[in-house]
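A single protein chain has been omitted; all remaining protein chains appear in their positions.
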Amino acid sequence: MSDGFTIVQTGTGAGAETPATPRHVTHRGGAPNPSAEALRAHFPDAVRQVEVVWGETSVYVEPARVLDVARWLHDEPGQRYEFLADVTAVEFRDPEQPIVVVWHLRSLALRRFLRLKAELPKGAPLVVPSVWPVFKAADWLERECFDMFGIRFEGHPDLRRILMWEQYREGFPLRKDFPLRGRFSRSEQLRQALAANPEARYSMEELSIADAFEDLPTEMRQRLASGPRPGE
Amino acid sequence: MATTKRTVEVALATSGLDAQGRPQRTPLVVGGDGSAVALEAPPALEPDLAGEHMLINIGPQHPATHGVLRLVLELDGETVVRCIPHIGYLHCGFEKLGEYRQYNQILPLTDREDYLNAPGNNIGMAMGAERLFGIEITERCKVLRVIAAELSRIMSHLVWLGTTCIDIGAFTPFLWAFQERERIYNLIEDWVGARLTPTITRVGGLAADVPDGWLDLLTNFVRTFPRTVDEIDRMLTRNAIWVGRTIGLGVMTPEDAVNYGLSGPMLRASGVAYDVRKDFPYYDYETYDFDVPVGTNGDVYDRFLVRVEEMRQSIRIIEQAMARLPDGPINVDDPRVILPHKHKATSEMESMIHHFKLVMEGPRPPAGECYVAMESPKGEKGYYMVSDGTSKPVRWRIRPPSFVNLSAIPRMVEGHLLSDVIAINASIDIVMGEIDR
Amino acid sequence: MSTGVYLPLLMLMGFVVANAILMIGVSHLTMRRRPTPEKQQAYESGIPALGDARERFSVKFYMVAMLFIIFDIETVFMIPWGVHYRQLSCNVPLGAAGCPSGQLSFFGLGEMLVFMAILLVGFVYVWKKGALRWD
Partner (left out) sequence: MGLMNRPDARAVTYDPPSQDGWVATRLDFLVNWARANSLWPMPFGTACCAIEFMASAASRFDLARFGMERMSFSPRQADVLICAGRVPFKLAPVIRRIWQQMPQPKWCIAMGACASTGNIFDNYAVVQGIDTIIPVDVYVPGCPPRPEGLMYGIMMLQEKVKRERMKDQELRHEMVPDPTSKLYIPPSAIDELSEPFGNSVHQTRSGL
């Protein structure tokens, strides 16, 4: 039994801001986070735009370069953004505006907050590199983002639906074109939910674990062996 | 790219089929440096003596899963070889509902999302909306919100303590904890009228001011509550069964804890002293004198110690907050957000217009976005709101601490015994309403 | 006279057995069976169970169970020995409680020590053979 880890204090990095309750935050144009300038210097082509809204710095990044930026922010001794707070997406009401994927990062050592944004035009397929190799926290966050918005994260080990059941037919609920009460009638929704066949409750891994493969009815076995991976 | 067991596992399961058409599977284990290493059969036993792995469901309807969580466990005898959590059994589309409601109508949603920390959620959501409007709330409202947040933290820790004790086998602390909870319920019921879903705040202020005589009840509670905490502490901290069942379980190293995005008591028990009230303070928390308990072993026992100590620190904060509670209005007098007073609305033309606009359309923030984080009993609870100038947000995102904490459960549970799975799962303090939103 | 001693014992056994039969029998007779396919299936927290429970377990579980039975019965033998320990320690068959001075012997104790030594040999053998090794 190890005799305990050494306690990691926050705000020990050089130039860490002193904690203070933000007062009179201006709507736009506050002081940007120093990391934004460092990012613009280090990735001139990847960083498109930096804006400060209500005191928080947002950096618009080239979607393809998100993983490199995240890895640099995480490993760079001057930045040390080791805490990934959230991965989510925003779809605006007018259809032309692209879907924005948002990463919230915190540097505990320097007490800094940074928001990375990647704009995905609606016409093209919604694909973004996954930051899972750098932040293990992104595993479920990205699965939920896929489940709710249909954004595929390349490099994610196990991209399946996490909130809805895997054979969910109605599409991606948080998209603006998805009606609030769902596309089907209530009885149809209930019928689909109740009729979800047994293997819908077990993912492929579990079936292989239980070596229960031969217990399954034959027609399900063919479907499993040949059918598309659920959530594809 | 370092592949882990799941990547290779899933690939194998789908493509590789052996002669009888069954999926071929060689169990793989994450090596030290993250590379996948084949798990050879334990050498000690002859191959034909090795038992087959068993798949069991600690499913949605289970007394020890603190809600409708489902853990599928692959067991070798009693040892957990792999744990696959399934969530989503309480997914009620909160974020979709948020896009159809005005800001004051979203507050009742926050009560029902993390139902153990309802006042705390209301405060977080109101803080986010006020940042979106650019409003500064009054001093009295700030201090009352600090009191409500700390009471809510105590309530949430009491439910966690009660249910974890039942999971590990002690029933009496559950009754003690709920007896104290009923006393906090009485306080909040006197204040706002509801017990579990009070919706204490409004955008720009509070639902109601504290009734007179309430502070004496609060003083009485603050004076007698530590006695119960000491009683529970004395019963559990050096209890051989409790210590035996919790020490050394589900250990998370500080680097892993930060990388897996853990926050709150889970992170502090692993030795990382990150507390949103100290590092990204709000409502003048930096002026309150309280300390942040930090564990050094990152196991279930340390999480217990951290949470019990946090209850005592909350009492200290409430005492200081009561001492500095100023008089004055609780609502900011900004007509865009708060309804003007009754007689002004019926006498002055301008107030009537404000009254009408607020009631019909609801407050309308300028276009913009903001992410506001607060220290909920489970961890860093964030509200990310994007507004396009209308009275209903474009996106209302909740950063759920127990969702991210729970995602680390396969890492914590594998290798332990079946009964330890229950103790580790209880130590994460999960609330399924917040996880599945 | 000798059967009188056992009569209450037999009555107790009879009452116990009758009680059990009555409880199961009456409820079996009056109950209306309504079997449905779902009711017959196994309950596993609300999810259809997969695979069956009769998996092949590692042998170490059975080893521990058997060894427990052996050493448990050893302790069972100690109970009657403990009750009659005083009689065993006297050369003279004893009516009253006391043992006449000078007649004390350690026959009872010795007898049990021999019994335990034999089992101790068995225990050491099992230990060295590795049956108790768990992981």
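Order of writing sets the chain letters: A, B and C. Residues in each chain are counted from 1.
Here is the rule we go by: a contact is a pair of C-beta atoms (placed from the backbone, for glycine too) under 8 Å apart; a residue touches a chain by one contact, two chains touch by 3 or more.
The model shown is predicted, which means the values in this text are computed figures rather than measured ones.
Trainee: Could you list, sorted by label, every displayed chain in contact with the chain left out?
Mentor: Its contacts among the visible chains are A, B, C.
Trainee: Which of A:31, A:124 or A:195 touches the chain that is not shown?
Mentor: Of the candidates A:31, A:124 or A:195, A:195 is in touch with the missing chain.
Trainee: Looking at the full complex, which residue from A:113, A:178 or A:202 touches the chain that isn't shown here?
Mentor: Among A:113, A:178 or A:202, only A:178 touches the chain that is not shown.
Trainee: Even though one chain is hidden, which residues of subunit B still touch it in the full complex?
Mentor: 59-63, 67-68, 88-93, 96-97, 99-101, 108-109, 111-112, 115-116, 159, 162, 174-175, 178-179, 181-182, 185, 195-197, 360-362, 364, 388-392, 432-433, 436
Trainee: At which residues does subunit C meet the chain that is not included here?
Mentor: 32, 34, 36, 38-39, 41, 43, 46-48
Trainee: By the contact definition given up top, give the residues of subunit A that touch the hidden chain.
Mentor: Considering the whole complex, subunit A reaches the absent chain at 164-165, 170, 173, 178-182, 185-196.
Throughout what follows, only the chains that are shown with their structure count from here on.
Trainee: By CA centroids, point me to the most central chain in this structure.
Mentor: If one averages C-alpha positions chain by chain, the most central is B.
Trainee: Based on C-beta pairs in contact, work out which chain pair has the most and send it over.
Mentor: Among the chain pairs, A-B has the highest number of C-beta contacts.
Trainee: Please compute the C-alpha centroid of subunit B, do the same for subunit C, then give the distance between them in whole Å.
Mentor: 49
Trainee: Could you tell me the distance, in whole angstrom, between the mean C-alpha positions of subunit A and subunit B?
Mentor: Whole-Å distance between the two chain centres: 19.
Trainee: Which integer distance in Å separates the CA centroid of subunit A from that of subunit C?
Mentor: 59
Trainee: Check each residue of subunit A and list the ones that touch at least two other chains.
Mentor: Residue numbers touching two or more other chains: 201-202, 206-207, 210-212.
Trainee: If a residue has to touch 2 or more other chains to count, which residues of subunit B qualify?
Mentor: Only 52-55 qualify.
Trainee: Looking at the complex, which residues from subunit B come into contact with subunit C?
Mentor: 44-45, 49-62, 70, 76-77
Trainee: Would you mind writing out the residues of subunit C in touch with subunit B in their complex?
Mentor: 44-47, 49-51, 53, 55-61, 133, 135
Trainee: Okay, in this complex, where on subunit B does subunit A touch?
Mentor: Touch list, subunit B to subunit A: 1-4, 6-7, 9-10, 13-14, 17, 20-23, 25, 52-55, 72, 74, 82, 84, 86-88, 91, 93, 95-97, 100, 131-132, 134, 136, 247-248, 253-254, 256, 258-261, 263, 270-274, 278-286, 294, 296-298, 366, 368-371, 373, 380, 382, 384, 386, 388, 394-395, 397, 399, 403-404, 406-408, 436-437.
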